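Heads up, one of the protein chains got dropped from this complex, but the rest are sitting where they should.
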């Protein structure tokens, strides 16, 4: 409000005789919103709409990006879905990863968030539990590579002290995906705890008091009050985590490069390597579209469940 | 009396369970960082021993200095700072502008646009990697390209390629809209009556009111962008002088495969974590809001 030099009398706005200057026109109520929106619209066209269409076109071609693309219709899709022996493996790996992170990560986050919201020293606990969440994935991967070393890693050394066997966490194909899941859960725990504790804060304390008067123990309180009342949050966390899990591949790229024996090769990683190592841009775009279609279906089902489960559309 | 006793006993049991759970979890959260830290202090001889020495006998604090003098970490560090701050600033600007327009103006198609912003969030990042790479590559008149995008290298190997694709964030627009919704319309109308233009209203009057929103989105973007790997790696593979800390550490992994050099790698990893940790500890309360805003109705 410092600029008082040339206040525009409101009446002049509607004075037909005097045409508006360019400056006035731009800052008018009709034009301004479009100017405010212009960066979004411009970048939205260049980096959102155009890429989606472009990727769809590439997926119908055979293109190594060095010579011109050759239109081949739906052949890439046909190859991936019916011939390619790897595609479906990576797809099931993707499902395994996404489902695994839910099964292990969500109950853990829920129980810890429950304990956290009822504990002293919240700032202390919070700082600790959020540490992995803000750590970059390259650091996470290298931290865990050393921890999970078969013979000399801290994890197996500790297990050895307890007289337990030390599996090949990252080298045994039966364990590698589990390890990736565990590391991912470790990374995401703080994030999910945060969402849960926000939900927990919304539960009225009077519910608990009433139940306590009835003689309910803490376990019963948790199972009979917390879990049912937190259902919308749980649903939200479950489903967003699932969708994130389906499209995630950075940790696999850095930690295991998809190995051993392709056991951690998820579909999005498969796409990335196909594009930038083998220069099969067409087929890789088709992979991206198939995975996207699947995620879209899951998302739409999610929206359904949200509406029924009382979660605001997101 | 008996009831009360058993109650208090179960209450004590709950207290014990609660803190043991949190403590065990906390140990699992923190020990990996300590392990990395100890690793950064080991000598090559300690690493080459079989079994390797776990507690560094002669802590190599100098490794944290060597990271900056003997690896390109300083360049990476500067790039990380520059790119992260640029993206944060640009996203705050574009998100608040668009969020404001969607929250405070009624115009033809405003509802449709808002639905578009919500819907756009459903598109996963991986779908865009290939096409955006080529859009930047063949961008007309950029980096020696002709009007038809031929001849040069477009925006590749420039900061533009790293930053521009992150110029807008659908979630950020949505988030800022929520914050602007909380600003009363009467305030805007009063300003209009005073003769203030729409831009002045936005930048001088409204924006300061949503500072908490800007802080929330800001810390969110900062943490995300500092940790971004895939895109930055894809466009800086042939431009080592543009790489960020995580990307540089990853792409230089070949130089760290020998036991002797791994302490340096772990020191670099530690360095890559610290700035974001500081930013986060300062602004963590805003982070909570960013995650929970608009997601759940209790």
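As written, the chain order gives the labels A and B, with residue 1 at the start of each chain.
Just so it is clear, a contact is a pair of C-beta atoms (placed from the backbone, for glycine too) under 8 Å apart; a residue touches a chain by one contact, two chains touch by 3 or more.
By definition in this document, contacts and distances are computed from a predicted model.
You can't see one chain of this complex, but its UniProt record names it "Carbohydrate ABC transporter substrate-binding protein (CUT1 family)", from the set "Small RNA 2'-O-methyltransferase", "Cell division protein FtsX", "Carbohydrate ABC transporter substrate-binding protein (CUT1 family)" or "Ferritin-like domain-containing protein".
In the complete complex, the residue from B:28, B:118 or B:239 that touches the missing chain is B:239.
For chain A, the residues in touch with the chain missing from this view are 64-67, 85, 149-151, 156, 159-160, 163-166, 168, 171-173, 257, 259-262, 276-279.
Residue-level contact of chain B with the missing chain is found at 44-45, 48, 50-51, 66, 69-72, 74-75, 137, 143-144, 151-154, 156-157, 234, 237-241, 243, 251-255, 257-261, 264.
In this section, only the chains that are shown with their structure count from here on.
Those residues of chain A that touch chain B in the shared complex are 1-3, 7-10, 23-24, 26-30, 32-37, 39-40, 43-44, 46-48, 50-52, 54-55, 58, 65, 111-112, 115-116, 118-119, 125-132, 134-139, 142-144, 146-147, 151-152, 154, 157, 186, 189-191, 194-195, 198-199, 202-203, 215, 217-218, 232-233, 236, 243, 246-247, 249-250, 253-254, 268, 271-272, 275-276, 281, 284-285, 288-289, 291-292, 295-296, 299, 310-314.
Residues of chain B that touch chain A in their complex: 3, 7, 10, 14, 17-19, 21-22, 25-26, 28-33, 35-36, 39, 51-52, 54, 93-94, 97-98, 100-102, 105, 107, 110, 113, 118, 120-132, 134-135, 164-165, 167-168, 173, 192-200, 202, 204-205, 223, 226-227, 229-230, 234, 245-247, 249-250, 265-266, 269-270, 272-273, 276-277, 280-281, 284, 287-288, 291-292, 294-298.
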